[in-house]
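Everything below concerns the one structure shown next.
Of the protein chains in this complex, one is absent; all others appear in place.
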Amino acid sequence: MLNGSAEADGRKDGSMRKVFKGPTEALAGLLRDDMMIMCGGFGLCGIPDELIDAVQASGVKGLTIVSNNAGIDGVGLGKLLETRQVAKMISSYVGENKEFARQYLGGELEIEFNPQGTLAERIRAGGAGIPAFFTKTGFGTKVAEGKETRQFDGEDYVMERGLFADIALVHAHTGDTEGNLRYRMTARNFNPMMATAAKVTIAQVENLVQPGEIDPDTIHTPGIFVKRIIAVNTGEKRIEQRTTRKRNDATPAAAAGGGTH
Amino acid sequence: MLNGSAEADGRKDGSMRKVFKGPTEALAGLLRDDMMIMCGGFGLCGIPDELIDAVQASGVKGLTIVSNNAGIDGVGLGKLLETRQVAKMISSYVGENKEFARQYLGGELEIEFNPQGTLAERIRAGGAGIPAFFTKTGFGTKVAEGKETRQFDGEDYVMERGLFADIALVHAHTGDTEGNLRYRMTARNFNPMMATAAKVTIAQVENLVQPGEIDPDTIHTPGIFVKRIIAVNTGEKRIEQRTTRKRNDATPAAAAGGGTH
Amino acid sequence: MAWTREQMAARAAKELEDGFYVNLGIGIPTLVSNYIPEGMSVQLQSENGMLGMGPFPYEGEEDPDLINAGKQTITALPTTSYFSSSDSFGMIRGGHINLSILGAMQVAQNGDLANWMIPGKMVKGMGGAMDLVAGVKRVVVVMEHVAKNKDGTESAKLLKECDLPLTGTHVVDLVITDLGVFTIDKKGDGGMTLIELADGVSEEDIRAKTEGDYTVALK
Partner (left out) sequence: MAWTREQMAARAAKELEDGFYVNLGIGIPTLVSNYIPEGMSVQLQSENGMLGMGPFPYEGEEDPDLINAGKQTITALPTTSYFSSSDSFGMIRGGHINLSILGAMQVAQNGDLANWMIPGKMVKGMGGAMDLVAGVKRVVVVMEHVAKNKDGTESAKLLKECDLPLTGTHVVDLVITDLGVFTIDKKGDGGMTLIELADGVSEEDIRAKTEGDYTVALK
């Protein structure tokens, strides 16, 4: 996979063999039409935005994208939708994305909805050599249609399959040149499982450090899973729903909100 | 579960509601004959030794113990074997334990050997609501006898069941009063999965701290999984195989050694 | 005459117990966090990978790396831990969350729940809802008692059978509407029971707006 001289493909030498100069160089030789790409992130939080931009620039088409969400218009995966490079999405929630809705309702885009936990577990299973597992989630619903169901100890379960992609794109807060990664707060989300569930995983990191600089007890993704790594600028990250409270607020506003995203 | 006054059962007040005075108090009301207990650790590394001692002192019998190993004579689970409190072990490797061998060969002790990865995954599955999964491991061997096998994409797999115990005993390096845990180096091993796979998990920690003292990005076991927690003395820990090299050693001795333990 | 959204949230908060780990859906369920009794420890789970969710940040202190499952900016607490999506749903599916409070389009008398899609309309996806109702020990629905249609008519939401695509079967334990509170024997054959009336609401008011069968056992 990592053939060619370090100079030719933008890599650095020796112990830096996983480190590439930028997103285009890091994706060189890996992209082809009709491939399956996993893409980390939840909403716009922890998405590998620069790597997505490079996929867009490459012009590959017919992609199957595994991602919990589909970005928003003009941001993240929204960009790949604009250029019609996506043939199919495997997601749990696609949110407010006009271009997505247009293509989907027009029959130009296929979507496979997975319950969020089933999606997460399918990816985790794919990376861990588990071809199939049983879950309660979705039994008796559209999600179970056409799937094997089965009782264990009197409870009903649906069989779901592991997912394994051609490449995975992930975003981490810190990474070392060996590929060890650490995520920050809720930007972790789908990134760690996806890093394990593809033939080649490419990571963009906000801080690229030397081996030993991340406490080994706190590494979320061991370097074995990461084949290529780039440092990205930590410019202004996008926020999808900016919710705040006033400083003089006596009763803090509620901040919960799950269930359907 | 946590009924009774804090004074009566050795707990402390208020935000310390998960914190118990010692191992005996932390196990009070939870132990009964013939129950299933998960026990963290690999060899003697990361074992909940003080909690095991309290199980021994309680005198409960007929236990099914889920643990990768069975301790050594007089240490760890070896103690429960001496007092014949164990009816069955679910383990991957039992090593050099004379009392174990005596009881096993004499038909006094039942043992179910699981491949180490299958054991780890069964526990992880039990804690994660997965009643069964498929693995390549053990296909075509004694381990697969009597189990469902099946092909996925031309490869053969064995179906294995999730494991869920009555109680789990784990050891961590640091824990806060909310039950958040962090393990140290290879003392992590089976502890994190076991913490998720029992009705009640009891943790012994070397350092008991206040919430907020552990960086939330580095917590290995979220507090939701831990119902009771105790601080233990960090006396001299036992080492099973002390291997060293001389300071003037030119070529460092090899330190690998896996495959069968 | 019927409960407000705030009153429904306050009623739902009575389902909380000290030491509970709870997942709150968007809408009225979110408001429940405002009614956690003083001194009670309730940790909120956000299924995108967080336990111990704090309030919204002060203006100017939003962190793009710290959002809840509704993609809103939030804050952490001293009790907070972060984890991956697979660990998060392992927690949910494994039955470790004590209580889930969420909204619904329809609930059937056997505990079936529909809250993720309307045939013919753009489907956005079920997100984590199917995992939550399947995995969480106790599921409480908070919703308006009837749906208001565009033509001004009303449709019952508490039904004999849901006609919308299901989110889960036999999953709802308790329904809190603006008119009252119902228990459902979701795994047994005890059906649905009206146990409380909202302020100024009569049994007859409820009877007129409920399609599903229920018995009455007011507390």
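Each chain gets a letter, A, B and C, in the order it is written, and its residues are counted from 1.
Keep in mind that, in the parts below, a contact is a pair of C-beta atoms (placed from the backbone, for glycine too) under 8 Å apart; a residue touches a chain by one contact, two chains touch by 3 or more.
Small disclaimer: the values here were computed from a predicted structure and weren't measured.
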Displayed chains contacted by the hidden chain, counting the whole assembly: A, B
Hidden-chain contact residue, picked from the options A:G43, A:G127 or A:G140: A:G127
Contact residue for the chain not shown (choose from B:G22, B:G95 or B:G212): B:G95
Contact set of chain A toward the excluded chain (per top definition): 2, 15, 17, 124, 126-130, 176, 178, 180, 196-197, 210-212, 216-217, 219, 222-225
Touching residues (missing chain, whole complex) on chain B: 42-46, 68, 91-95, 101, 104-105, 113, 115-121, 123-124, 135-143, 173, 183-193, 220, 237-247, 251-261
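Note that in this section only the chains that are shown with their structure count from here on.
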Chain ID, smallest distance between chain and overall C-alpha centroids: A
Separation of chain B from chain C, taking each centre as the mean of its C-alpha atoms, in whole Å: 36
Between chain B and chain A, distance of the C-alpha-averaged centres to the nearest whole Å: 33
Centre distance in Å when chain A and chain C are each reduced to the mean of their C-alpha atoms: 28
Touching two or more other chains - residue numbers and ranges from chain A: 121, 135-136, 183-185, 188
Touching two or more other chains - residues of chain C: 45, 76, 82-83, 86, 89-90, 92-93, 135
